[in-house]
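Read through the structure below, which is laid out as structure tokens, and then see the notes.
For this depiction, one protein chain was excluded, whereas all remaining protein chains were kept in their positions.
Let's look at chain A:
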């Protein structure tokens, strides 16, 4: 029975009307979400959505893209939660920022990343034989990283196990400078850091050195490889921190944290990362690759006394110098505007923005043809460049597992390792706990990948 116009609204009817209103609201909201990509296309020309950091694709670059390509770019902030929401709602960005060294196997194995080989094959801007080997970090053949189809490309890269040092701190401590051609050992690096650190009333005024890698997960992957082993099993479905090589890597890092010569989980850097601390002359050594030069070069006091050294080695271990990030872009399989996205991809990696990045010193260009643009005007830049060019011969891909997201691995290590850093548990107990907690998560990951 329909109530007549003047009849009071019953509570039941009110609630059902509200539910209807809420459903309509939900539909309207999802309509809005669809318009993020769709609205721009109405403005004349094509439009794509890119999930990135604002310093990757700032307003000037967006305007430049519109002018040069006629493509309108909408940037959404890089955020894994938002990415998941966008993928789940069937409306993924057209290009997504990612770390080739860590994200490529994860997204490729889950079938959410587009195989870009057909695009590369047709491109006159991004020729495969011009691609630096660092771009192989974006390749995954279903089993191993470094081979198979390309799922993305790095915007620039560094060999992240290398380290910068400030000669003025070595002079003050009366220490010999590390060689710029021959690697020192990790033990020597730590000895230097212990002598370089400056403290006052328990407060650290100058860090002896910082060596945390891009994150602890990738750091241990690389340190274990540098010790001559592998953190992962042959099929990448498990980790083993108890092998002699992995244990050696763990023990070295725990020693580093325990001696408090540099920032760690139990001694956080108030600046949050090495860059500001190093250029403020409060850090003698910083375990970062060539890209930190982009921050060092504009500092007239620090740049002339800064040198870049090869990646350290473990006594008896191989000389490896891998890239821990290879930050770049990938294209979701369900992207709506793939052709426009590829055009932006080509422009971003091979045209004006790529040239500007190469000249800035914020990383090694990922196209070999752009290498002549790397900064070398000043004597200290030439010195750094020489070290870097020699180090490229030792570049290798250290494969990462597809069965755990890198920040999940990081989170699990973060949960367990502080106790060892404080000396509450031994390295052997730490290794056992890491195996247990990480393998449990990797087992779930393997089940879900299938």
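By our rule, contacts are C-beta pairs under 8 Å (C-beta built on N, C-alpha and C of every residue); 3 or more make two chains touch, one makes a residue touch a chain; residues count from 1.
The rule is short, and it goes like this: contacts and distances are computed from a predicted model.
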{"item": "Missing subunit (named according to UniProt) among the choices \"2-oxoglutarate ferredoxin oxidoreductase subunit alpha\", \"ATP synthase epsilon chain\", \"Sugar ABC transporter permease\" or \"Lipid-transfer protein\"", "value": "\"Sugar ABC transporter permease\""}
{"item": "From A:265, A:303 or A:373, residue that would touch the chain that is not displayed", "value": "A:265"}
{"item": "Touching residue (missing chain; options A:77, A:172 or A:444)", "value": "A:444"}
{"item": "Sole contact to the chain not displayed, among A:233, A:415 or A:436", "value": "A:415"}
{"item": "Options A:90, A:111 or A:244, residue touching the unrepresented chain", "value": "A:111"}
{"item": "Touching residues on chain A - with respect to the absent chain", "value": "6-9, 14-15, 17-19, 21-22, 25-26, 29, 80-81, 84, 87-88, 106-107, 110-112, 200-205, 215, 265-268, 270, 272, 405, 407-408, 410-412, 414-415, 418, 441, 444-445, 447-450"}
